[in-house]
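I have a structure here, written as structure tokens, and I will follow up with some questions on it.
Here the complex is missing a single protein chain, while all its other protein chains stay put.
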Amino acid sequence: MIRITNPRTLIGAALLAAGALCVAPVQAATTLVYCSEGSPEGFQPQFFTTGTTFDAASVPMFNRLVEFEIGTTNVIPALAEKWDVAPDGKAYTFHLRKGVKFHNGDDVTSEDVKFSLERAAGKRSTTGYAGLLRTMVASIETPAPDRVVIVTKDPTLIVPNYLSRALSTEGMVLPKKYIEAVGDDAFGRKPVGSGPYKFVEQVTGSHIRLAAVDNHWRIGAPKYKNMVFRLVSEETTRIALLRRGEVDVTEVSRERVKELEKESYPIHFRREEAVLTMWWILGPDGMVPPMKDKRVREAMNLAVDRAEIAQSIFAGSAEPAPIPLGLSWSFKEIGLKVTPDMQYPYDPARAKKLLADAGVGGGFSLDTYAYQLPGLPEGKAFAEAVSGYWEKIGIKVKLIPVDYPAFRKNWVDRKTPGSIGYFNIANRDWMGTFALLEKQAYSPSKPTDTVNDPEVDGMLAQVMKQTDREKINALMRGVYTRIRSEHLGMPIVYLHSPYAASKKLGKWNPGSVMYDLFFDELASGK
Amino acid sequence: MIRFVVSRVLQSLVALAILSVVVFVLARATGDPLQLILPMSATPEEYAEARHYLGLDRPYVEQYLSFVGRAVTGDFGNSLRARRPVIELIQERLPNSLRLAAFAMGISLSIAFPLGILAAVKKGTGLDRTAQVIAVLGQSLPTFWVAIVLVEVVAGRLQWLPAGGNQGFTSYVLPGFTLGWFVVAGMMRLLRSGMLEVLDSEYVKLARVKGVVEHRVVWMHALKNALIPVVTFAGIYFSILVTTAIVVETVFAWPGLGRLAYEGISSRDFPVIQAVVLTTAAIVAVVNLSVDCLYAVIDPRIRHAR
Amino acid sequence: MPAEPLADRALPLPDVAARPDPAARGRRLPVVSLGIITIFVLVAILAPLLSPGDPGEQSLRNRFKPPVWMEGGSSRHLLGTDRLGRDMLSRIVWGSRVSLTAGVVTVLLASAFGAAVGLVAGYHGGTVDAVLMRVTDATMSFPVILLALILAVTVGPSFTNVVVAIAVILWARYARVIRGQVLTLMGLDFIAQARIAGAGAWRIITRHLFPNTLNTLVVLVTLQIGYVIIVEASLSFLGAGIPPPTPAWGSMISEGREFVTSAWWVSGLPGLAILLVVLAFNLLGDWLRDTLDPKLRQL
Partner (left out) sequence: MSVPVIEVHDLRTHLVTRWGTIKAVDGVSFSVAEGETLGLVGESGSGKSMTCLSLVRLTPRPASHIVGGSVRLDGDELTTKTEAEMQRIRGRKIAMILQDPMSSLNPVFSVGMQVREPLAMYHGLRGATLTERAAALLASVRIPSPAARLRAFPYQLSGGMRQRVVGAMAIAAPPRLLIADEPTTSLDLTIQAQYLGLLEELQDRHRLAMIFITHNLGIVSRICDRVAVMYAGRIVEAGPVRRIFTAPAHPYTQALLESIPRLGARTERLTAIEGQPPDLARLPGGCSFAPRCPQVMDRCRTEAPPEFEAGPGQVSRCWLRAPAGG
């Protein structure tokens, strides 16, 4: 017969648990709080690929060799003050800014740049464009601590663009000595960069806290001493946080913009941030019937009322898009003129006729995957709406809700040819656009194709070898013209992404460049 | 008593072992995590290499045994997504989950107690029926909807309480209430019928006959007896709290285990899924065990048996 | 000498005065609950007749039309339209079919399996009991929502998967409760009688044990139909519920949750439907429990 442990112990434990509620510091006015939907995977720019990882925290923490000018795709100096190209076009020399230090006090040297680029091209790298880096770069030399030379195998134009924000995070410079001393895992837990803000803490699933360094060449004396990234997946909650003044900037969905505008919260748009485009999953040998027939592809394009979708599903924060995979920023750069007649009209009658001509007037069955994507909370509603339009021309649509990873597997495995998927492709400059086309429209190598067309393949193959911008532009124009005229995909709308800000935030241009919200402008004391 | 505790511990361990197999299989059924880790352009060789690096190319039995072997020592491997030891992630999240669950338990008890006792004492009156409807309401509305309405109204419009995250004590109120209200009905039911039975018993009658004041009759003589069934079910409530928490954590941006599980599933992060399910189950087992002990504290008949 | 107590043969007079029954007496038949359930069941059965239109027909131009009694509402859409311009009334009517079926089917599956396990475990005892109960324990400690999420990402969300995912966890509860009851019953004389009379295991389980657990089953089933409907709604919220475009109440509320302030009816009306039905089932269950078996308070 044994007496049970003192009941007070149990009760005491419960009280302790209830009482030990952690007390968070009060947000001072010197803190900028940004509220994000997704949670970052970690802080290793070369190991992770999700956009949220970099939106959230990496940009203020790290530096790249070069940057984009805000609101444009012009490459401007950053960590590298200037750079020159060898006459043969095969060696780029970057001259590093002097006196830049990592947050742990180490100097930023050419060794760090080399280390970072090699890490980005290395085996564990998962950045989307590591492959390109591997094939392009012959060697990286460090003739002096403030000078790094990238030698390429072939003459190329793309090195500076490549290292900017055009693509991904390859260009971010990490501290070699620190990483080699503490190892990857420790770096992931406590990252060190050379950006205007340094890492303070991360509470996974809750927030990331950064603190400003005293004075930084990018922003001068910081306006905000701290930057906090809060992770809140539910929109209603993000908006409530904004209303309560707990956050300064938050991602919102397009449908709630009007409501917030009415309450006079400033809304900042990243205009044409992405193009929402749909495509047919290819079979092992390309397009399958009935989509093999150009008329069916055109019919499906004509059946969708893009203006109405832009107005209703995207609450007016979108514009009809004319060209499949058409990244609009590059159009200017490559000299592609988009004329009104390139826009698909909403013409269900003609769509029906086209289907009849193609011998599928009685309709056919079609699987459409429905999923949400980061930046596309309307995903499922959008898929339902488009399916509704197709139903109206007699296509029997089966909506298959999945999460994106499951869809991606279907897409890449090509197990369900003919079914429909979509993506909000981030807008890019000409270099990024080429990379996208190479990834999704160049059939020889990739499982991720959405276009399988010998003519397109031929033109893209030439772009890779070309060093003359004019010729590249002409080829790219050709690719887009071909894709449009063959209806090799269904462009739907360009998306503007709204960010709601607190009333006291002030002027801010969030730009439109992927992976960067230009917090520098906000934080800048300049 | 020792025998009793030991056999309960053994039973829990067996259940956990069964669960570990199930969760191991299920986690692998979710799909290939490499699809998400590697870039879309990855070659088959890169896949093979990553698979080997992550130990996913070993036979399943071997994977399972090493999983169990290490799990016993608290090593759940590295998260495939965050590339950090899973145990670290759990350690970060678990306290938040436990605190929220404890708080929610507190809230639901503090609603269920007065309601249950009131309903029993005023049995059959309008008060009784109102109390029951209030309790059952919590169970009749989808938790996420209650949560969203609370966030929108109480946090967003009235601005009384924080909307999300763990920003100190006040942050507990809304999620705690949402979660707590969901289980009030069950607890109140137990208390009410327990109280009714007890209030009707001979010993309560005797207490009254002895001239004991009514509030002492209710709160002292009757309540301790009526508590027994409530305590017995604390384990079940706790597990309901922990699972329902996924929804509440999502709405209130609460960095708890539920969100971790959700993120783990959406990124096919096996080690995380496995660890969360096992941790949850272990917690439920521990709670059940403590409940059995607490039960013995309350009811002398159990304490002295065996 | 003291005589045999008279009480032994005392006439079976209803002993109202001395011992008022704890809960059962004085509680009227829950007319309101029964009424609500009957109405919704009828709506579900007669959905094709009652629904004013096709629940799937979209009209983006007519999105977010308010119900008829509000400003801007029209009699074409009595309860307004949702974000895709679909008729709310039609969707709620058809949704009753989906949600009620999901609730009922899930609970029936779970109770059938759970009761079987409980009966077998309780009857056989010993190793069989120990093994079955450990499996039950393991099942009970597996979070329902996690399992459903895993199933949803594995084989895709669907009506069947939702039903299966919930039932696969829910049965354990029935097994536990029924086993407990069977253990008590096994100690009673009539089981011994049946054994003496030569009844086999099957006969004892089906003829003697099962009927005696029916009350419990009925109460538990009633109480849990509501629970299942709520869990399904939560799954919809997490993207693992009955998928669109099937009109299920849970997914309707979930889809409409962003518009709580701007177009409350999109989530509010299906929310009201769920509230009414679940509340009705819960109150009915409470009443059944009090009436059929006041001892069943742990259900």
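The chains carry the letters A, B and C, assigned in the order they are written, with residues numbered from 1 in each.
Following the convention adopted for this analysis, a residue touches a chain if its C-beta (ideal position, glycine included) is under 8 Å from a C-beta of that chain, and two chains touch if they have at least 3 such contacts.
These numbers come from a predicted model, not from an experiment.
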Residue touching the undisplayed chain, where the options are B:Pro59, B:Gly126 or B:Gly211: B:Gly211
Footprint left on chain B by the chain that the document does not show: 124-125, 201-214, 221, 224-225, 228, 298-301, 304
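Here is the rule we use: only the chains that are shown with their structure count from here on.
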Contact graph of the chains (line, ring, star, complete, other): complete
Chain nearest the overall Cα centroid: B
Chain located farthest away, centre of chain A as origin (C-alpha): C
Chain pair, B-C or A-C, that carries the greater number of C-beta contacts: B-C
Centroid spacing, where centroids are CA-atom means, of chain B and chain C in whole angstrom: 21
Inter-chain centre distance, chain A versus chain C - centres from mean C-alpha coordinates, in Å: 45
Numbers and ranges of chain A residues touching at least 2 other chains: 236, 403, 405-406
Junction residues of chain B - those touching two or more other chains: 31, 148, 152, 250, 266, 268
In the complex, chain B residues that touch chain C: 11-12, 14-16, 18-19, 22-23, 26-27, 29-31, 123-124, 132-133, 136-137, 139-145, 148-149, 152, 185, 189-190, 193-194, 196-197, 200, 229, 232-233, 236, 239, 242-244, 246-247, 250, 261-262, 265-266, 268, 273, 276-277, 280-281, 284-285
Contacting residues of chain B [partner chain A, same complex]: 1-2, 31-32, 35-41, 46, 49, 53, 81-85, 89, 92-93, 98-99, 102-103, 106, 148, 151-152, 155-157, 159, 162-169, 171-172, 250-256, 259-260, 263, 266-268, 290, 293-294, 296-297, 303-304
Residues of chain C touching chain B in the complex: 19-20, 22-23, 26-27, 133-135, 137-138, 140-147, 149-150, 153-154, 226-227, 230, 233-234, 237-238, 250, 253-254, 257, 260-261, 267, 271, 274-275, 278-279, 282-283, 286, 290, 294, 297-298
